[in-house]
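Removed: one protein chain of the complex. Kept in place: all other protein chains.
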Amino acid sequence: MKAIKDSVHGHVRLGDVAAELVDTPAFQRLRHIKQLSTVRLVYPSANHTRFEHSLGVYHLARRAVDGLGVDDDTAAHVRAAAMLHDVGHGPYGHQTEGIIRRATGRDHDDVGWLLTDADREVCQVLERNGLDPERVAALIDGEGALGPLVSGELDVDRMDYLVRDAHHTGVPYGTVDTGRLVTELRLIGGDEAGASADLVLDEGNVATAESLLVARSLMNAVVYRHHVSRVAGAMLERACERYLDRTDADAESFRRMADHDLLVELRDRVPALGERIERRDLYKRAVWAELDEVPTGTVDAGRPEERAAEREIADDVGIDRDAVIVDIPSRPALKESGSAVVVDGVPQRLEDASELVTGLRAAERRRWTLGVYCPAEHVDAVGTAAREVLGLRATGRPPA
Amino acid sequence: MKAIKDSVHGHVRLGDVAAELVDTPAFQRLRHIKQLSTVRLVYPSANHTRFEHSLGVYHLARRAVDGLGVDDDTAAHVRAAAMLHDVGHGPYGHQTEGIIRRATGRDHDDVGWLLTDADREVCQVLERNGLDPERVAALIDGEGALGPLVSGELDVDRMDYLVRDAHHTGVPYGTVDTGRLVTELRLIGGDEAGASADLVLDEGNVATAESLLVARSLMNAVVYRHHVSRVAGAMLERACERYLDRTDADAESFRRMADHDLLVELRDRVPALGERIERRDLYKRAVWAELDEVPTGTVDAGRPEERAAEREIADDVGIDRDAVIVDIPSRPALKESGSAVVVDGVPQRLEDASELVTGLRAAERRRWTLGVYCPAEHVDAVGTAAREVLGLRATGRPPA
Amino acid sequence: MKAIKDSVHGHVRLGDVAAELVDTPAFQRLRHIKQLSTVRLVYPSANHTRFEHSLGVYHLARRAVDGLGVDDDTAAHVRAAAMLHDVGHGPYGHQTEGIIRRATGRDHDDVGWLLTDADREVCQVLERNGLDPERVAALIDGEGALGPLVSGELDVDRMDYLVRDAHHTGVPYGTVDTGRLVTELRLIGGDEAGASADLVLDEGNVATAESLLVARSLMNAVVYRHHVSRVAGAMLERACERYLDRTDADAESFRRMADHDLLVELRDRVPALGERIERRDLYKRAVWAELDEVPTGTVDAGRPEERAAEREIADDVGIDRDAVIVDIPSRPALKESGSAVVVDGVPQRLEDASELVTGLRAAERRRWTLGVYCPAEHVDAVGTAAREVLGLRATGRPPA
Partner (left out) sequence: MKAIKDSVHGHVRLGDVAAELVDTPAFQRLRHIKQLSTVRLVYPSANHTRFEHSLGVYHLARRAVDGLGVDDDTAAHVRAAAMLHDVGHGPYGHQTEGIIRRATGRDHDDVGWLLTDADREVCQVLERNGLDPERVAALIDGEGALGPLVSGELDVDRMDYLVRDAHHTGVPYGTVDTGRLVTELRLIGGDEAGASADLVLDEGNVATAESLLVARSLMNAVVYRHHVSRVAGAMLERACERYLDRTDADAESFRRMADHDLLVELRDRVPALGERIERRDLYKRAVWAELDEVPTGTVDAGRPEERAAEREIADDVGIDRDAVIVDIPSRPALKESGSAVVVDGVPQRLEDASELVTGLRAAERRRWTLGVYCPAEHVDAVGTAAREVLGLRATGRPPA
């Protein structure tokens, strides 16, 4: 077995199929897609990529399926899905996901088209090794009894990224007992191929499952939703929209770019934003509003309403429309809460077995924040106009 | 400065007073008091002692006072208190605390008597260096504006032990950003010596404070209250009571023992229990009941009622009275929830600033468990008798 | 499989035999034998025991035999030998090894007698599981093709202790790529049971093997031979000799003691030394001489000559004979240098493949030091007398 040294898991040993998949252009491209896009502007050590993350997810999936007692063919498909689960990402990963979805109608998890059409080499490797690309794609999409292991509430993707992101940012909150989690997963019900079975954590693991939620909640607070990263991310997204407007780049070519391509293109073609991103000369927060300040209609605004609000604010202040960015996150959610854990012999949803989930939900709600960003010199004017346009309620709190 | 290598903090540099205190017999004795008493029977790497923990607490206190802007004299007293905060512990630390309290009326934090009377060398070092032993003792007892730094809800004691216990057990849940916590503490209000000021965490640290609660909650679940450690701890406590009954050892000599003294004495003088502890040949759980199974009166039973119940159960089954141990923990609490954190410029209690606290409280409630332990061969009989004697309610749950 | 959490390897999973062996009194006793005896007086975090070390050695042995392709029966014997390799140790491990050897003629590796006679429970577990105690004992003694895996120049014992001792002291020098070492071992030549085969490191591992030597050399310099640990160790050894002289304890009972027994006995029966050890009130160095200062006859002196010199020095100064300790280490050696490594397809001895070995040998020579220790108040007088009695050569160097 070929072994690749990994800073998180020590050595990742690759089986034959994995070793062939690593060498495909689609997988090598992941070396050039950073795992945490703009987070590195806050945590400078966070330069890790989806390449090593994908190897880590493969590693955990391999250990998990070893303990599940599924047949060899099923196990091979799960391992391939774990390896390939991120090949559908555009440049800067989740940051461009919305743009690509709006332009192509497809999410990064929706890789069926990719595996059966565009990336011939990945398909050829799979087929040459007796694997069905469609079945791999379905697993990546979370389908079937074992789909949730690859893409679900307790998936190996999350286990790897929480630990890896903590290691690379240097933040101590993302630590999860992956060694325990992967060996405590069980398939209950269903037939030998795992059809219609349910993936659950075995007895005695409520705290293990909670630790995963807690890690994600704390990582959300201090890493994933850090305001500097959000500002940079919003600028990047805006720059990408302008880039697609101004050039004849089609959405599919855009999706296939790597980070370095996009960074160069944005700097050269959308310099007003691209140069700022490259030099970390970022917009500042004109508004930073919590959930109780924001009218329901604004919380649930779609992209068109956001863009309309931006134009109105910019026009009110009399500045360029690209100088105002409104950033409204989706409503807070806590996906892992539906994970199944066996308690006293009976599989339960984690949210029923753990009162902690309620607290974490409330914490997520509290951390939800709407932002409006603009160049430093317009912060006051934009702040006033934006509170008016977005209908924000006054609070007694001092500004952030 | 003398530096001592520490597995958690790298190097702990000792000032002159600290270097003298280290060499006193009272402090050297801490080398022989394990930090986690019986937890090592579950986590075999957890052999760390109150000696290195005390150095770690001193290290964090020194960094914290550096940033608080207090005068040198106050700072010196705080550092001495941090060093000495555990010298009042009996053998096996918290495990013998109840016995010593019942026999002497004093807690381990109540070290005034110790500093001014019994341990002449510690007193002499303090006085020779211009420090007031009474003032040091008051800080250890949590008094004054800076007492909470040594013994309070966000104290450096807790910061050190959570990280150290995680490091030595190998469990990933106790990780706390101590580097951030100690530099974000502020004294607000009060005069230069810190009198009547309040110790708070500065703006932007709700998640930092939450991480401490979360760490403790998860450590409680998987480490501090692991059932094997609780069984061994209950056996140890029972053996100590027998030892004090059967020998002419007075409570003060008992308190001054080290772990190795106690281990040898219990094996030689109370062999029925002492030999079992030494060989990890432990009692088993006959009952393991959650809060909703236990009548209020039983939850709040004191030591005399516990002992009466044990006798009744043993007599019902017809076995030796030392063969039954009833272990009723105190009601679940979450002390850190009253910590003060600045939010939007205003100091708030953490429980008011963080919805997570509610969830953690509920989790602590759920994890509360009453245990009854006995030799393996009597588990069934003792279980039946105990449920009857303690008035436990039937649940639909299968036995643990 | 039962899993035990370990601070170094994460989880150690125990097979059925290992799980039974853990519960024997002989193995549980290892919880009470510290891995580094007196080193904890310098590195206070170094309280780890031979219990968790033995589990770690078992863990590495299991991974190594998985890759060697030996038959199941052989593998089972190797795993049992790895588990049990340290059960022959006396209290304080290597520190009492010389005393026990002189009294009984047996080393700690010489466990044949133990497995077939004294410790019935270990034998019973082995035989009940179809294992031959004599064969296990032979492996512990380093015999046969696989003996070197348990006790040899590249054994799993060393791999575990270097990493574990570094982790617990907090020193960064002991880090060895155990994950790579255990998967790169090969058996070449010989038959299926591994008879007359040779254990070698596969091609491309000269640097991996060197890292083990380097780690041990640096750990020797800063941990294992730290002068404070050596002073305490010499005092302990002297105290043990007095204890055996003064009491009717026989050598075998002595060997079966645990650390806590010995600490209490020495304090109570040999208080002049025992109380000092317990309180870390240690002798000081009166002489600290390098190899080029010491006449050949003195370097190679045996225990009787050392004792004669001590008496002569003490009498010259006019103090109690127990107040002078002469500590002459054996000549420097570098055992790993004979390990076999495949280079360009041919197995070679590491010392032939690596020029680094020569440098490490010279470094070991340089670090060799003879010590003479006594109470602080006699340092000058003892120093002068000792240099005379031992025939030390003058150097231009200032005293240590």
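The letters A, B and C name the chains in turn, as written, and every chain counts its residues from 1.
In this text, a contact is a pair of C-beta atoms (placed from the backbone, for glycine too) under 8 Å apart; a residue touches a chain by one contact, two chains touch by 3 or more.
Please read these numbers as outputs of a predicted model, since none were measured by experiment.
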| item | value |
| --- | --- |
| Among A:19, A:103, A:249 or A:263, the residue in touch with the chain that has been omitted | A:263 |
| Chain not shown: contacting residue from C:75, C:357, C:370 or C:390 | C:357 |
| Touch list for chain B against the chain that is not drawn | 3, 10-11, 179-180, 183 |
| Contact set of chain A toward the excluded chain (per top definition) | 4-8, 10, 23, 25, 28-29, 31-32, 34, 40-41, 43-45, 47-49, 51-52, 55, 167-171, 258-261, 263-264, 278-280 |
| Where the missing chain touches chain C, by residue | 171-173, 175-177, 206-207, 210-211, 214, 217-218, 221-222, 344-345, 354-360, 362-363, 365-366, 397-398 |
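Definition applied: only the chains that are shown with their structure count from here on.
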| item | value |
| --- | --- |
| Chain A-chain B separation of Cα centroids, rounded to whole Å | 40 |
| Distance from the mean Cα position of chain C to that of chain B, given in whole angstrom | 35 |
| Centroid distance [mean C-alpha coordinates] between chain C and chain A, Å | 50 |
| Multi-chain contact sites of chain A, meaning residues that touch two or more partners | none |
